[in-house]
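Apart from one protein chain that is not included, each protein chain of the complex appears where it belongs.
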Amino acid sequence: MSKHHISLTVNGDPTEFLCETEQTLLDVLRDELGLTGSKEGCGSGDCGACSVRVDGRLVCACLVLGAELNGAAVETIEGVAKAGVLHPLQQVFLNEAALQCGICTPGIIVAAKALLEENADPSEEEIRFWLAGNLCRCTGYDKIVRAVQKAAAVMRSA
Amino acid sequence: MGNEGKQQFKWVGTRPVRPDGVDKVTGQANYGADFTLPGMLAGRVLRSPHAHARIKSIDASRALALPGVRAVITAADFPELPSEVVAGGESPVNYRHISENVIARHKALYEGQSVAAVAAISASIAEAALALITVDYEVLPHVIDVRAAMRPDAPILHEDMITSGVEPKPTKASNIAARTEFNMGDVEQGFKDSDVVIEREYTTQPVHQGYIEPHAAIASMAADGMTTIWCSSQGQFMIREFCAKLLHLEDAQLRVIPAEIGGGFGGKTTVYLEPLAVALSRKTGKPVKLVMSRDEVFRASGPTSGAHMTVKIGAKRDGTLVAGSLELAYQAGAFPGSPAVPGCMTAFAPYDMANAKAVGYDVVSNRAKCAAYRAPGAPISSFAVESALDELAIELGMDPLALRLKNAAKEGTRALYGPKFPIIGFVETLEAAKAHPHYSAPLKANQGRGVASGFWFNIGGQSTAAIHINEDGTAEVVTGSPDIGGSRASMAMMAAEVLGIDLAKVKPLVGDTASIGYTFLTGGSRVTFATGKAVCEAANDIVEQLRARAAKLWKCGIEDVIWKDGVAYPAQGQTDARTQLSLAEIAASAARTGGPITGKAALNVGGAGAAFGTHICDVEVDPETGRTSVVRYTVVQDVGRAIHPSYVEGQMQGGAVQGIGWALNEEYVYSEQGQMQNAGFLDYRMPVASDLPMIDTVIVEVPNPTHPFGVRGVGEVPIVPPLAAVANAVARASGVRVNDLPISPPRLLSALQKAKA
Partner (left out) sequence: MATVILQPAFARRYTDGVITLEVDAADYQTLIDTLDERYPGFAEGVAIRTAVAIDGQIYQDPLLEPIGPTSEVFFLPLLEGG
């Protein structure tokens, strides 16, 4: 079978790849482009560990086919820190110990960043519902929710 | 009680950023599935569609003929091991069972059990090859439920399994692998002497550990048999040992490199994919990568047991507990090994009770073999006992915390399993819970407050630590303990504390099996305690060497050198700059004073500190739908000493939330044919952020005298109380007590309707 040739940008960089029809964006990121920061926790859009942005929209990379992405702008966890400087969300997650094993952390940071770009001052309830699609089995979410609140405050005062 | 405000240490008890943190917030950390090797093949596993079936034959010829397929393996590629319980590492294991759980030999004993595996040049070819393997099954009758499996006419899983612990020894095979009994005092007399006796039945469902990272492994075996495995697990030495035994290799032929681990909670304390990857690599001469899908994780990796339980508790009118008895039937899954024994040992442990008895049955049935899950066995039996105690408190008209305080185990109290407790902090957790504003906060309509306590032993065991002092005075701390929840941070903090140097100068590392000595796995809440003790001793070893080096430079005896805050001083008086040597200065002179400075400690650590927790849970029940919402939750726990309080709180919060999921939603649903119907996160409902309130924590510190900083361990205790704390809250909120978990909306709704009718 012949592969699809796709041109797009990933974290701002012009990128090309070849993929099989059934390969998801997550497969492409991890297996073709070497961007393993997005994790596969379920492959069915239930855990959010592969949260990325496609043309600004927050999606689970496991639910998008690689072949759909010609011309798209994809942002992943690898693009969140700029030139070695951590994003406020990343720094606050570290300061507040908002991660344990860390496998869900990339997806949660990508999802929380999308939230804070849309709503600079979300309530606890808004954060909890926004992140309801990002499973974390370690933390019980307490420190994650607090970290998003604190990061929002840091970003508002910046 | 709280850790703030009584700082006696420079680093211990502070909240620095964890040393592995940046990699984890930027996506740079490499977990099991993130590795790629040149020439690597993709593996896939063929799994049984049947709950119980004899494997008559496997024909892989069509799969092997598919272009791109490099190898197919079956049980025939593994040695057939004798069925015997042997001392393995630190726990008794039956390698035949482990081998058959990794790949079925004569029978498939549960849906999802591996029967063959393929390696091919791409994942899609490997996937296509699975469909071309023909397995001739003779489908057998199956049994899922634990009590059904115990009936004399149940389908038998293992024709050679005779119940152990029963005299005289039975002659007929059954699904009951073992009976265990613990006794203290005279239980029957105790019930006669009681004014009030509560007797109830309880059930819990198996629940999965639910780690977000599926199992993943890469193995590469060279032509001379030298093998490297990259995988995520709770113990690289466990992986080495199990692979060596299952494949008849020597330990030294295997090098296991631990990846970052994306959650384990006990579920990654055994092998699933690693032996298959090694066998496929042996057959192909290439590195082979195997990764489970979430569906495979649910169907084929271990949950903890579901159980059926009866509890009887007798008390005097004043609340004094007189007698307790407990009968537990725990489902082990397809092979023996449920945590029925710790279930028996833990449930009554928080209470001073003269007469107690616990009987446990380990029962096999046609479902995935259970694996360890956080305080294995304890949450289940504690759910039963702590629920019965709540009913007792109501019957006696007593405050449930007062009832527990009246009977709380203290130093010197004898536990049902035998010994008297050394210094413990259970009473302190109860008092802290009672004093917490949560406990006296008003409740709204349809809300109720439940409390429950819990106990776990925590374990010690073997650990190795090495500390290398670099030429510039920085230090590497190497241990063999995979870091699941921030343990690198606590290792570095303890090393910095003992060495007396800046934490920023200390870099912790998790070594592979060839670069650090044997270390038992990350489990049993043992890492900060046992590996931490090894780190402290290795640091003490370094301090002794540094004093000796200073003594050399000063031409004095080592007894004339004291070490304080990372600096050597002469014991007598002089304190001017020329007569001080910092660690960095001594490191710089290492070559002249005897060569590299390396300290180590290799220990088998005893004296693990028993630990207790008490939880307060407020729920609101929707009488229209039966939905329960947890509206407030407080975890109080004696941890001995919190090295890094933030990660201690994180363990307490995470454990509580896993317990909330266990209580309210999580369960396995099976078809008539014994196939799992909810093998995904959509239908296996773990708690999500919008289900929960903040989880408040109170760290109680009653130091464990056997650890240099007083650590007891933290990870497991917090999952013990929540099942009953939630159930007790639901009962008090709704007036209806549900003794069968999960208390899901349909179950509670039907109980509410029944109560109304």
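Labels for the chains are A and B, by order of writing; each one numbers its residues from 1.
Here is the rule we use: contacts are C-beta pairs under 8 Å (C-beta built on N, C-alpha and C of every residue); 3 or more make two chains touch, one makes a residue touch a chain.
This one's a predicted model, so the numbers in the text were calculated from it and none came from an experiment.
With respect to the full assembly, the chain omitted from this view is in touch with B. Per the touch definition above, the residue from B:R526, B:R549 or B:R712 contacting the chain not shown is B:R526. Of the candidate positions B:A375, B:L692 or B:L748, contact with the hidden chain is made by B:A375. Among the residues B:P79, B:P92, B:P141 or B:G557, only B:P92 touches the chain that is left out of the figure.
From the set B:V102, B:I229 or B:I459, the residue in touch with the chain omitted from the display is B:I459, counting the whole complex. By the touch rule set out above, chain B reaches the unshown chain at residues 85-87, 90-92, 165, 167, 180-183, 209, 264-267, 269, 341-342, 345, 372-376, 417-422, 456-462, 523-526, 604, 606-608, 706, 715-716.
Just so we're on the same page, only the chains that are shown with their structure count from here on.
The centroid of the Cα atoms in chain A and the matching centroid in chain B are 29 Å apart.
Across the complex, chain B is touched by residues 20, 22, 30-31, 34-44, 46-47, 49, 76-78, 80-81, 86, 89-90, 93-97, 99-106, 109, 124-125, 127-129, 131-146 of chain A.
On the chain B side of its complex with chain A, the touching residues are 15, 17-18, 20-22, 24-31, 33-34, 36, 123-124, 209-214, 260-265, 291, 293-294, 484-486, 644, 646-647, 649-651, 653-658, 680-682, 686-692, 694-695.
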